[in-house]
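Shown here: the complex without one of its protein chains, the others still in place.
Labels run A, B and C following the written order; every chain starts at residue 1.
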Amino acid sequence: MNGNSFGHLFQVTTFGESHGEAMGVTVSGCPAGIELSEEDIQADLDRRKPGQSMISTSRGEPDDVSIKSGVQDGYTTGTPIGMIIQNKDARSGKYEPFITAPRPSHGDFTYSAKFGTRNWGGGGRSSARETVNWVAAGAIAKKLLAQEGVELKAHVNQIGDVEAPELSFEQIKAHSEENDVRCAHPETAVEMQELIEQYQEEGDSIGGSIYFEARGVPRGLGAPRFDSVESRLGQAMMSVPATTAFEFGLGKDAREYTGYERNDHWEFNDDGDPVPAENDHGGLQGGITSGEPIYGEVTLHAPTSIPKSQQTVDWETGEEKEEKVIGRHDPVLPPRGVPVVEAMLALTLVDFMLLGGRINPDRVDDRPGEYDTEYHPSRNDN
Amino acid sequence: MNGNSFGHLFQVTTFGESHGEAMGVTVSGCPAGIELSEEDIQADLDRRKPGQSMISTSRGEPDDVSIKSGVQDGYTTGTPIGMIIQNKDARSGKYEPFITAPRPSHGDFTYSAKFGTRNWGGGGRSSARETVNWVAAGAIAKKLLAQEGVELKAHVNQIGDVEAPELSFEQIKAHSEENDVRCAHPETAVEMQELIEQYQEEGDSIGGSIYFEARGVPRGLGAPRFDSVESRLGQAMMSVPATTAFEFGLGKDAREYTGYERNDHWEFNDDGDPVPAENDHGGLQGGITSGEPIYGEVTLHAPTSIPKSQQTVDWETGEEKEEKVIGRHDPVLPPRGVPVVEAMLALTLVDFMLLGGRINPDRVDDRPGEYDTEYHPSRNDN
Amino acid sequence: MNGNSFGHLFQVTTFGESHGEAMGVTVSGCPAGIELSEEDIQADLDRRKPGQSMISTSRGEPDDVSIKSGVQDGYTTGTPIGMIIQNKDARSGKYEPFITAPRPSHGDFTYSAKFGTRNWGGGGRSSARETVNWVAAGAIAKKLLAQEGVELKAHVNQIGDVEAPELSFEQIKAHSEENDVRCAHPETAVEMQELIEQYQEEGDSIGGSIYFEARGVPRGLGAPRFDSVESRLGQAMMSVPATTAFEFGLGKDAREYTGYERNDHWEFNDDGDPVPAENDHGGLQGGITSGEPIYGEVTLHAPTSIPKSQQTVDWETGEEKEEKVIGRHDPVLPPRGVPVVEAMLALTLVDFMLLGGRINPDRVDDRPGEYDTEYHPSRNDN
Partner (left out) sequence: MNGNSFGHLFQVTTFGESHGEAMGVTVSGCPAGIELSEEDIQADLDRRKPGQSMISTSRGEPDDVSIKSGVQDGYTTGTPIGMIIQNKDARSGKYEPFITAPRPSHGDFTYSAKFGTRNWGGGGRSSARETVNWVAAGAIAKKLLAQEGVELKAHVNQIGDVEAPELSFEQIKAHSEENDVRCAHPETAVEMQELIEQYQEEGDSIGGSIYFEARGVPRGLGAPRFDSVESRLGQAMMSVPATTAFEFGLGKDAREYTGYERNDHWEFNDDGDPVPAENDHGGLQGGITSGEPIYGEVTLHAPTSIPKSQQTVDWETGEEKEEKVIGRHDPVLPPRGVPVVEAMLALTLVDFMLLGGRINPDRVDDRPGEYDTEYHPSRNDN
């Protein structure tokens, strides 16, 4: 409710500011019995970390995660998993001109209006650095989902006006990590890279979007109405810094489709099981999963911190002035946003798997219903 | 968490199915001291109710609300407001062909997969009839917001490929209720109406979108990250039946803007107060209100229940068959969706007003901080 | 959070005031497939209702429950169950002397201090009439628990200084409903009845306590720490009007036991399964169920509304005055409190059964884990 927790049964709570001592995340509600190491988490953190390419900020953070609790002998214990990531390369000096002068369209002014104080170093809590926590938590959610046969992946499908063609899930999985832009269509990726570099040279930045897809989500998952899958995905994705639009299925284009065009007719599959003939509904009908792939798109506006000179005001001196943001910033967000969107997708889905009884909330080695009168000997016995 | 409640301090909990006996909503957390009658609520219910025009379903529901608790002598008491709306014109007979055969792209199959039962009359809980509860609760939220100087309004800005031009808030307020489509641009409304009637005649339906705007929301409201204003608006709006996209500010277009173009520079207003020069940020920076108008857009796909014959399967007989949905249904959703979108906007904002301490959670006649050692004589004394 | 909801997965939300039009309760999260009728609920309501004996208030409420949603053809649908109970015999007139003069130790003054208004008729929302909602919801929880082999029962074990001897669960089940006091020990019940009548004649009232017990709760249920079974039972039971103490296991007496005396040693049962030799721990170890019976006690203070003259103040006239409460009130609370305590016990346990994956949150006819790829034909097919 005060913005630092996400999820109901699989609940993530975070702390940390851009230039604070450390980032931290507590994952509460992860079942016992999942094999988990820091390496499992590190892989995704490395995909998100700064300095990974010429089109990402040059801040030098190794983003090494340290698990402080909830894991014993390589397996989760069912108790909360506390994780810490140190901030090692914070350089607040370059933010000094902005202490009393808010950067245009950043959270500087609004955070100050809310809290009555200026946590100016690197944007404090409003910085996208926070998403390192989400990616760490999301990596655990992904592991749990994978054990249940749920796969998910995202890639960058548009930067500025450069748009990737529609790709299959297999293509996205195969190619999205092959280039710095994280666009799974190699030719488009080259164009995107050029466009980004052009804006970067001008001291400007550019917007873009991320396509996401999840496969293997069982049908009948989700809750009606306010906790429909799209409601919770909407909350999750709109939490991603700089997001201005969330769509699933046909998304915004649905406004131009007739009912007959968009409706996905029913047929029997080879097992005599009813399945929709197409998937214009994006895997969700009445807010509940149909068993078809869940897919959608997230739009991220251009980074607001740009080297180009912009007008602001100094509320101490009372002067309007021109100022350049000379910290280290990304010229575009979607490439590093891909693991963040995947994390939020994973966190949303794993929570629904638990809420729908598809994963035992206590432990993963048994299915619910089999253990009512059994105690469980220690995994350590072996 | 199980989908029937929305909000944290101003919490709405609903019940009811399309063909059940009654719809019901409990508003918990409404402060005491607000003048409230059934008439206040009825006005919005009448804007949502079926049968209001030729382009809405012909189901004949008066949708008279009855307040059962929480109001005494015309004022709220601070205790939960229970409201009931009877279902009077349910005709389940026409749904019989679909008892064992799910309608294409409706929630029939997914609800059945989840709950293991078929609540087939009118779609049961998956029906948009549920939104009568939201509109009733939203009317109370609107009243409370109005007392704090917050105004909000929505209108239909696109049906199929017919799009309204950009309008001012004043234009929207003045004209959106003047026609059956609820589009505030009269010429466009005529075109929309024609388009809807054309699809209606074909036994088909069509999608569209709703633009919403709120003014007077104080700055510094909202919580960081997972409970940002856009996160909660995203959840709220994606809960609206048939929604496939949520946008705020530049929305999806933001992908094509550079940082320099989209950034809203700061200047001082006449009071020497910092204000953004434009409002491409849609009233939200870092997830927190800037004091500028909050605006955005919601896309609703075409109604799935259409008279045109569609293919489905009968899971009892094992046959694939063609079937027409011959219940009473809307050919388009946005016209009746306008008060629903306004309700969800109001419910989201009033909760943030309470969470941010802008409204006293206990009563509205005092400001917080003034009454620590005071008891309050009865309003009834007067 | 604002006091009108209880539970997480099995969530109860209530409305209603003593002299309002109706009481209402929404049960959200009850799985589909439970056979349920108004008669199932009425039985417990009749145990709670006023006017049932000479030692209860003479207010004449039939307390007939009406189910408005969530049940179809005699089975729950998985969607929220809305229930209404009309208030038919409210007589506010006798409360007029107290409009501006708070009754001693009742919620009159504190509610007024909080809400800034006086909902004086019968105490408004602070009245124990609210518990009619809890009992209605609890009856559903009991049904669900019974299907899983969980049985629970309460009885009155002390009134004033008259204390019942320790009884077995079988004795409590057999005899607690045999007398007006609801004490399962017939001889003690007679003494209690005499004591109550004595205070009643004096225009006074008397306190007492209720013992509760639940059997068949599977082991390994509950969450660590802030959501331990005793934490949630503590919240539940302290919500019962007039409660001033909650105990489980040895309760307050535990302070005088040594570790060696209180510790329950482990042994193997005939199945080679570890079981504690005794149950001084009251079925809970480390906040989690051991599989042994859960038992405890709730103390209810004497009713504050008494015919005897008491001093109060009139905040309008500024005078101190003597006043008698001449409404219709109970001379003692535990006899009618027994079904209320059972309801809160049932609501707490059913929520833990759902949270622990022991009951499928969507439907009861299947066990979790068996239906991932199955749709479910309608119960109505049969």
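FYI, contacts are C-beta pairs under 8 Å (C-beta built on N, C-alpha and C of every residue); 3 or more make two chains touch, one makes a residue touch a chain.
All of these numbers come straight from a predicted model, not from anything done at the bench.
Asks: Report, in label order, the displayed chains that the undisplayed chain touches.
Replies: Touch partners of the hidden chain, whole complex considered, are A, B, C.
Asks: Going by the contact rule already stated, which one of C:Ile84, C:Ile306, C:Leu349 or C:Val364 would touch the omitted chain in the full complex?
Replies: Spelled out, the listed residue whose C-beta touches the missing chain is C:Ile306.
Asks: Would you indicate which residue among B:Asn4, B:Thr26, B:Thr57 or B:Thr79 is in contact with the undisplayed chain?
Replies: B:Thr79
Asks: Using the touch definition up top, pick the residue from B:Pro224, B:Pro241, B:Gly259 or B:Pro303 that touches the left-out chain.
Replies: B:Pro224
Asks: Of A:Ala32, A:Ala164 or A:Ile206, which sits in contact with the chain we cannot see?
Replies: A:Ala32
Asks: Please identify which residue in C:Gly3, C:Gly60 or C:Gly93 touches the non-displayed chain.
Replies: C:Gly3
Asks: Determine and list the chain A residues touching the chain excluded from the picture.
Replies: Contacting residues on chain A, toward the hidden partner: 1-5, 8-9, 11, 13-17, 20-24, 26, 28-29, 31-33, 67-70, 72, 75, 77-82, 84, 99-100, 109, 112-121, 124-125, 315-316, 361-363, 365-366, 371, 374-381.
Asks: Mind pulling the chain B residues that touch the left-out chain?
Replies: That gives, for chain B, the contact residues 8-9, 79, 218-220, 224, 273-274, 291, 355-358, 360-362, 367-369, 371-373, 375.
Asks: In the full complex, which residues of chain C touch the absent chain?
Replies: On the chain C side, contact with the omitted chain comes from 1-6, 8, 14, 101-102, 104-115, 123, 125-126, 130, 158-161, 199, 204-209, 219-228, 230-239, 243-252, 254-268, 272, 274, 276-277, 280-282, 284-291, 299-306, 308, 310-313, 315, 318, 320, 355-356.
In this section, only the chains that are shown with their structure count from here on.
Asks: For chain A and chain C, let me know how many angstrom lie between their CA-based centres, rounded off.
Replies: Roughly 43 Å, centre to centre.
Asks: Where the CA atoms of chain A average out and where those of chain B average out, how many Å apart are those spots?
Replies: 27
Asks: Please list all residues of chain A that touch 2 or more other chains.
Replies: Residue numbers touching two or more other chains: 219-220, 224, 274, 291, 355-356.
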